[in-house]
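Shown below is the structure under consideration.
A single protein chain has been omitted from the complex, and every remaining protein chain is retained in its original position.
Showing chain A:
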Amino acid sequence: MKILIADDSKIARKGVLKSLTAAFSGEFDYREASNGFEAVESFAAYRPDLVFMDLTMPEKNGIEALEEIKAMNPAAKVVIITADIQKKTTEIVSELGATGILNKPVTAEKISQIITKLV
């Protein structure tokens, strides 16, 4: 399985990776992106099976990146990981076709629940 982890914070990317390693028993390959622009570029080039993406990122935010990724591939599986816990944000990203939303900080348990649903 190919996974793209997009977050401007290195420690947040590490957190997703560690939680993923603990939660998912299968083999996976991954790439990292540190802003929304890189996330879209990397999605186009790498064609991941699953994307974990932050919302508040520089250059291009996660909502814009999600829109572009979904325009490229409406079936793309994008899980939003965000510190923004407003109900309206959840509605916006759901309407844009996000596969799931996890609130920061992520844990292996949260990742495990979403992976179980998706894989």
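By our rule, a contact is a pair of C-beta atoms (placed from the backbone, for glycine too) under 8 Å apart; a residue touches a chain by one contact, two chains touch by 3 or more; residues count from 1.
Definition applied: contacts and distances are computed from a predicted model.
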Which of "Molybdopterin synthase catalytic subunit", "Amino acid ABC transporter substrate-binding protein", "NADH-quinone oxidoreductase subunit I" or "Chemotaxis phosphatase CheX-like domain-containing protein" is the UniProt protein name of the chain not shown?
-> "Chemotaxis phosphatase CheX-like domain-containing protein"
With respect to the chain omitted from the figure, which of A:A23, A:M57, A:V93 or A:I114 is a touching residue?
-> A:M57
Interface with the unshown chain - residue positions in chain A | 8-12, 14-15, 17-18, 21, 55-58, 82-86, 88-89, 103-105
